[in-house]
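Every protein chain of the complex appears in place save one, which is left out.
Each chain carries a letter (A and B) given by its place in the written order, and its residues are counted from 1.
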Amino acid sequence: MNLQRREALKAGGGLGLFGLLAAAGLITPGQARAEWNKSAFDAKTIEETLKALGASAPANSADVQITAPDIAENGAVVPVGVVSALAGVEAIAILIEKNPNPLAASFVLPAGTEASVQTRVKMGQTSDVYALVKVGGQFLMTKKEIKVTLGGCGG
Amino acid sequence: MHSIVQAALAAATFGLAGAALAQGSTMDEIAKYREMLADGNPAELLEAKGEELWKKARGPKNASLEQCDMGLGPGKLEGAYAQLPRYFADTKKVMDAESRVVHCMVSLQGFKEEEVTRNWYSKPGRDSDIEALVTYIGAKSNGEKINVPARHPEEARMAKIGEHIFYRRSGPQDFSCAICHGQEGKRIRLQELGNLTTQAGAGTAMGNWPSYRVSQGAVWTMQRRLIDCMRQARWPEPKYLSDSVIALEVFLQKTASGTVMQTPGIKR
Partner (left out) sequence: MADPMKIRASAKDGVTEVKILMSHEMETGQRKDAAGALIPAHFITEVSAEHNGRQVLAAQFGTAVSKNPYLAFKFKGGAKGDKLAVSWVDNKGDKRTDEVQIA
């Protein structure tokens, strides 16, 4: 990273990440995305979250898969991936029903990025995990139960 | 009468088989969980930090640790961890990776021991240099065979003391390490307990440390692992770097010798 770019990043202040990146010339302004979706992350139920994401009544779909173990040895770190063979997936979100705020993470996939993301989430207890996918302006969803166990002294 | 007993036996057998089956798939799913975590171990973040700490000139003497002798000569780290603890002629002591790196931070960099060991483990918002350094040093033995034959008389003596501690029952629960870790097939809840009296069991236990503990979000060193075992056995906790912990390490590493290290590990 050159010095100018670093200065631009520092000077960015309240622009948000994408404003900062645009200011730094890392991305063009046209690529800058929406601000962090506070209402979606603050929502307390699946329904509220879907609404905040603009995804009321998504259809269940077998074309969306969650890759995760059935059982997590520890709820602090639960690997969750979302994969879809559908072409043109624009966005993916991971929701955990029984967490205080269901929305864990959301992803915007520019053209050319595959519908395959993996991350690791915290789960307070055994819960259904939902994967929401936006494709062609439509929302699709699938779910999987992940059990959270309590271990012993830990290896 | 006879047929009732037979029916009961059949039912019991069926029940057992069912339970075993359920447990089998549970273990498969836990194996899948561990496999998914193994790729992208957050310990790698600490390993990078440890490398920086190793190479950077620091302390009152403004020196790096690159001349530190971890047992294979100054600055030679490849495979060093897998051959620790060992006897060091310069200190006339059997030292493990942690006591040795602390020794180097004191002798080469001029830090005071209290100051170096104050944060011997991390907490949220409180980093530990030792944790980072030991993760880095440990990773330099990834893929190496554990080799602690304990042939030097001092090493042999420490192995003997370690063995004694392993089998000695004490504390309010009259517990020993061997009660949990001296037999095959034991577990606590879903956690299988390794049999540390066999080469394979000790190898599995020793070869994965230092290890990232997802429950703490931190790398645990072997000292921390053993000190916490003692706490869980309701024993008085030994002091960091004390001979009793190093003795246990010598005993366990000797038993594990010949198995291959896979570190940094990642655990529940």
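The criterion applied here is as follows: a residue touches a chain if its C-beta (ideal position, glycine included) is under 8 Å from a C-beta of that chain, and two chains touch if they have at least 3 such contacts.
It should be emphasised that the depicted structure is a prediction, and the values quoted were computed from it without experimental measurement.
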Quiz item: Which is it among B:110, B:171 or B:217 that touches the chain not included here?
Solution: B:217
Practice problem: Identify the residue among B:60, B:124, B:185 or B:236 that touches the chain left out of the display. | Solution: B:124
Quiz prompt | Absent-chain contact - pick from B:49, B:93, B:157 or B:186 | solution = B:49
Self-check item: Residue ranges of subunit B at the interface with the undisplayed chain
Solution: 39-40, 42, 44-45, 48-49, 124-125, 214, 217
Quiz item: Of the residues in subunit A, which ones touch the absent chain?
Solution: 1, 9, 14, 16-18, 20-21, 25-28, 31, 33, 36-37, 41, 76-79, 81, 96, 99-101, 103-110, 112-114, 116-123
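The rule is short, and it goes like this: only the chains that are shown with their structure count from here on.
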Quiz item: Which whole number of Å gives the spacing of the CA centres of subunit A and subunit B?
Solution: 35
Quiz prompt | Interfacial residue positions of subunit A with respect to subunit B in the complex | solution = 68-74, 76-79, 120, 149-155
Practice problem: Show which residues of subunit B lie in contact with subunit A when the two form their complex. | Solution: 26, 29-30, 32-34, 36-37, 187-191, 193, 205, 208, 211, 213-215, 217, 228-229, 232, 265, 267-268
